[in-house]
Each structure stands twice: as structure tokens, then as C-alpha cells.
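Take a look at the structure below.
One protein chain is absent from this view; the other protein chains keep their places.
Chain IDs A, B and C follow the sequence of writing; residue 1 opens each chain.
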Amino acid sequence: RFVEDAIRYGFPVGGGHGPINPVGRLIEEAERFKVLESMRRAVEILESMDISKYIPESQSNLVMAIDGADSLSDVAAIPGRIVRIYDGVKASEAPWFGASRHVANAVLTAMKFDPRVRSAMNLRYDERLIEAAKRLGWVVSFYDRREEPEEIKRLEGRTVPWGIEVAVKRAGGRVPDLVYHLGDWGKEPMILVFGRDSMDVVEKVRRLIAEASR
Amino acid sequence: RFVEDAIRYGFPVGGGHGPINPVGRLIEEAERFKVLESMRRAVEILESMDISKYIPESQSNLVMAIDGADSLSDVAAIPGRIVRIYDGVKASEAPWFGASRHVANAVLTAMKFDPRVRSAMNLRYDERLIEAAKRLGWVVSFYDRREEPEEIKRLEGRTVPWGIEVAVKRAGGRVPDLVYHLGDWGKEPMILVFGRDSMDVVEKVRRLIAEASR
Amino acid sequence: RFVEDAIRYGFPVGGGHGPINPVGRLIEEAERFKVLESMRRAVEILESMDISKYIPESQSNLVMAIDGADSLSDVAAIPGRIVRIYDGVKASEAPWFGASRHVANAVLTAMKFDPRVRSAMNLRYDERLIEAAKRLGWVVSFYDRREEPEEIKRLEGRTVPWGIEVAVKRAGGRVPDLVYHLGDWGKEPMILVFGRDSMDVVEKVRRLIAEASR
Partner (left out) sequence: RFVEDAIRYGFPVGGGHGPINPVGRLIEEAERFKVLESMRRAVEILESMDISKYIPESQSNLVMAIDGADSLSDVAAIPGRIVRIYDGVKASEAPWFGASRHVANAVLTAMKFDPRVRSAMNLRYDERLIEAAKRLGWVVSFYDRREEPEEIKRLEGRTVPWGIEVAVKRAGGRVPDLVYHLGDWGKEPMILVFGRDSMDVVEKVRRLIAEASR
């Protein structure tokens, strides 16, 4: 495992694997702690916000990836998601890694275009949020699930990566602040807000909702 | 309030309100306790079952109405729903009244056809569950959201009551053991299992999943 | 069970059991619902109060008995108690019956002297709370565990009933608003606030702490 990790974290120097980097594993674990710390604070703020009407039917999740993430187990999220309870919201559990697929996949894809964008949260689709984002000068993009190629549809878990890639390209290669899709047969339309870390995303969600409520 | 309740619970004797029934309010409150008690036991059993893969994207709820229920506040459910957490499920909160709309509305509609059917739970749509229900000899019915009349679609919260009514009529007026719909644009397909009380529903869900896994 | 309950709830008319009372069981179940409802609201208020420094080492509980309670299963409490979490407090679970021994026994004893006093909460012993209670004009009493007779000490769960009885008698037969004891070897000193229902107790705790903080 040590050798394997050292190779995985090797410095990229030209072709092949870089030289052995014994600090790689340490960096990753330190990253994981920092991500959990950011998530904890972000969730505490979220739970105090008045956002229950923006939680989708399929509930919401807030995720944040470690630097250099390349799999779902590198992305922290809320196991059981963030749920509406009467007029409030509550994180079902404390954040941990590997607890999200959809939103985590969206972030892993965004990171391929901009490795600094490591966090996202999904919200109920609401046209007023889209308009608010535009008024705020955000980069807004979308994808249309009906345009998903058949060969991708057949693969489990490939729709979101495909969609985010489409949305990024539509935005000229930049990762948008907000990506939406209008749903499909059996699929709820959805909004995703992207940011650098979970605190950044929560702050953006707050501004977005405030703008939409003006 | 006393007089109002007494009238509401008056015995139905011919036209107009029946004679004053001072026990009505007592009966209702006793009912509420019994419903909570049944829900608590049912949730405890559910949490020990291996059903996470049958929890829909929009999560699940288990609901049970008091005898004679006529509004959402007469139906107990899980605030925050029953959520998937890794490979298990967890009730977000203890059961209480007024915590569900969709599944609770389904039960309120079913009760108009058979007042003894006071509980239901929704599951992820899966053809194997439908087939299992048929093998078990259950009454299975469905509705198609595309057939919903325009004037009903425009009304908030009327789709589920309309759909359940269609499904009951399709089953010859009996409340089915299982009702499904195949979704719509933006709407997840869904299965509903009906029963007399929450313990009955949980037991039926257990048998259904066991049969589907054979 | 019906006959048994009917006898248990029979009206007390002279010697022996009163006449059969078929409404008895209904009354009890209705009572249970009303107690849970009161507890839920009281807990919600408690969780918003700044009382973490008044939570004892052995944590706190808030309990409320049904009218006519005569056993621990007639007393609702917080399973897992009300715990300190950093600077706040949290009910471990939703209220249910049979979840407290010490505080519930205190209430069952108080009810023998005044059946209207059906709720209590325990707080960390703090002289300032005692003084505040006196300034508020409350009936304050106490017991000294060292004076507990040997034959009672040997019995499991008899200390609290003995102590409350001592405290009530010391107060001239009235159930005090506040009872304290100064502890014993291995036993944390404690304050108990009594009231008619859980909302009354929480309101009294709020006033007590406000007065102590002046």
C-alpha cells in the first residue's frame, strides 16, 4: 500500500509515474480532515438557513472533494442527505466520504475542467433561482437530458458526468456557478450550485436565495 | 371547541348533525396515541430490514391515519422521511402528525373507498416488485399521470388523490394492496403498498421484497 | 384486558371496585397523546434555551405523567435524556413512556400529595438557583440522603420517593416548586423543578435561570 500510494502521489514529471513521494498519503489524509472541518461548519450554517422550500423532492446534498479527488470515496457528503423537516432542514448525519453519487459525480467532473471547484449543492429547480443567478452575474449553464447519447444512457452513473461536461463546454470551458437541467421522464429537474469549498457553496446559496426573494 | 368537536363526532343519524357526542374528542386523541404506538414499532422493524435499494430517490415515507381521518393533520408520518444511509435506512425523526403530503394524501383517498385501509408506504419503482406482488396474489393496480385531466393538474396536491381514485376504480372499487405509476416528466415512478395499519404495511413490504428476491 | 381496564378505571364509589367504566381505557390513551404533545412542544423550547451549564453530569430529563399515573410506564420522558452538546442541549430522542426512573419516580411520589403536579425536570445543583427560587417566592424544600433509613436504602429505586416525601412534608404537605438534595457518597447533588405539565416546568426553568443570571 505504501508503494502504491507513493506512486499514486508521485510528482508528475514527464511521462510515466513521477518519483516516489512518501508525503502523498499524508497530504491526502490531511486534506480529508480539512474537508470534514469545512463541511461541518457549512452544514451548521445551512441548518440555520430558511431554505426548506428549495430542497428538492429527492432531497439535497452538499458535497466537497479533497484536492486531487478521483473517485466517489474522495468526496465528503451527508449520508442520508439534507432533509426537509416541517419548515426547516436537517443533515441526516455528520459528513463522511463516499456518501453521495449524483452530486459527488458532478463535482468530480467539474474538477476535470477546474480542479479548484471542489464543492456543490443541489437545489429544487425554480426559475426564480435561475433568474436571480443571472442578475448576480453568475456563470449559468444547463444540459438537456434528452440529448444524452444512447450509449451513455445505458451506462450506470454516466448521465451526470455527461451533463456537467455539456454544461461546462456550453459555458466556454469554465465551470459555471450554477448548472440546471429541466428533468426527463421520471427525473426531477434540478439546480446545482458549484464553489471552491463547502463554505463558499453555502454562501453562494444564501446570496442566490436572498436575490430570488427580493 | 367542545361543542364543535361534539358535533363533528356526532353519531350519524339521518340528516343534519347527529346528537352531541362528548366522547368524540377523546376517541380522536386515543386514536392518535394508538397510531403513534403502531408507527413506532413499525419504524423499528423497518430500520432493521435490508430495504435500502427499494428506497426511491425522493426517499420513502410510512404513514398511518387515525380512524375517520379527513385531513393531513390526521395522518402520522416520518418528518424528514425514511432515508437511505449507506446500506441501511433510518427514520429522520420520530413519527408525528402532518409530516407527509404525497403518501398521506394517497391514504386519505384510499380511506374514502375503504375506511379500514389507513396506512401506506412508498417504494422505488421496480418491475420485480410488481411481479412479486402478482405472484403473491395481491390486488395490483396503477395510474398513468399522462391521463390526468388538465383541470386537476392545475390544482396543487390533487394528482395523487386523482391517481389513487383511478387505481381503485380500475381494481373494481377495492383498495389495491399495491398501486404504481410509471412517472412523468420530472416525476419519479413509484410504488405504494397499502395496509390496515403501519405494522400490516411493514409486514407486506417484507413479504413483497422477500418474494422479489427469490 | 377490557374487563381488567374497566375495573381499573372504575369510578371510586365506596369500598371495592367501582362500577365498570368502559371509557377508562379511552381516557388513558387520550391522556397519553396529550402528554406527548405537551412534551414535544416543551422539548422544542428547551432546545432553544441557553441552559447547558445547568445540565448535571448525569444529564437532565424532563418528564410528564398522565393523569392518574401509577407506574413508570405512565410517565413520558426523553429516552437517552437531554444532553449537553458543546454549548447547547439536545433531546436524545423524541419523548416516550417508560424512559425515566429517577425523575419519573419523583413525579409519581409528588402526585400522591397533589395529583395536579405531573411534571418535573432535574438541573445541576447550583446555590444561585436555590436563591433565585427563594427570591421568586417559590416553595423550596430539600432532603438529605444521609437521613435515609437503612431499610429503604436496601431497596432498589426507593431513595427518590423517600426523599420527595420528606421534602413535601417539610413544606407542610405542599408539593414544592423546587426540591434539592446535596448529594451523598457517589451521588451527584441535584435540583428538581416541579410543575403541572411539561410546558409549565420549562417556563419555570426559564424564569429560574433568568432570575439566577440577574
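In the analysis below, a contact is a pair of C-beta atoms (placed from the backbone, for glycine too) under 8 Å apart; a residue touches a chain by one contact, two chains touch by 3 or more.
On a predicted model such as this, the values are computed, not experimentally measured, just so you know.
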### Query
Which displayed chains make contact with the chain that has been left out?
A, C
## Note on the structure
Filtering A:Leu26, A:Leu155 or A:Ala210 for touch with the omitted chain leaves A:Leu26
### Query
Can you name the residues of subunit A that touch the chain not displayed here?
23, 25-34, 36, 40, 93-94, 96
### Task
Would you write out the residues of subunit C that touch the absent chain, in ascending order?
56-59, 79-81, 83-86, 90, 92-93, 99, 182-189
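By definition in this document, only the chains that are shown with their structure count from here on.
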#### Entry: Equivalent-chain rotation between subunit C and subunit A, CA atoms, steps of 5 degrees
180
### Message
Looking only at residue numbers at the subunit B/subunit C interface, is the share used by both copies over half or under half? Answer same or different.
### Response
same
### Query
At what distance in angstrom does the C-alpha mean of subunit B lie from that of subunit A?
34
### Message
Centroid of subunit A to centroid of subunit C, CA atoms only: how many Å?
### Response
48
### Query
Taking each chain's centre as the mean of its CA atoms, how far is subunit B from subunit C in angstrom?
37
### Query
What are the residue numbers in subunit B that touch two or more other chains?
93
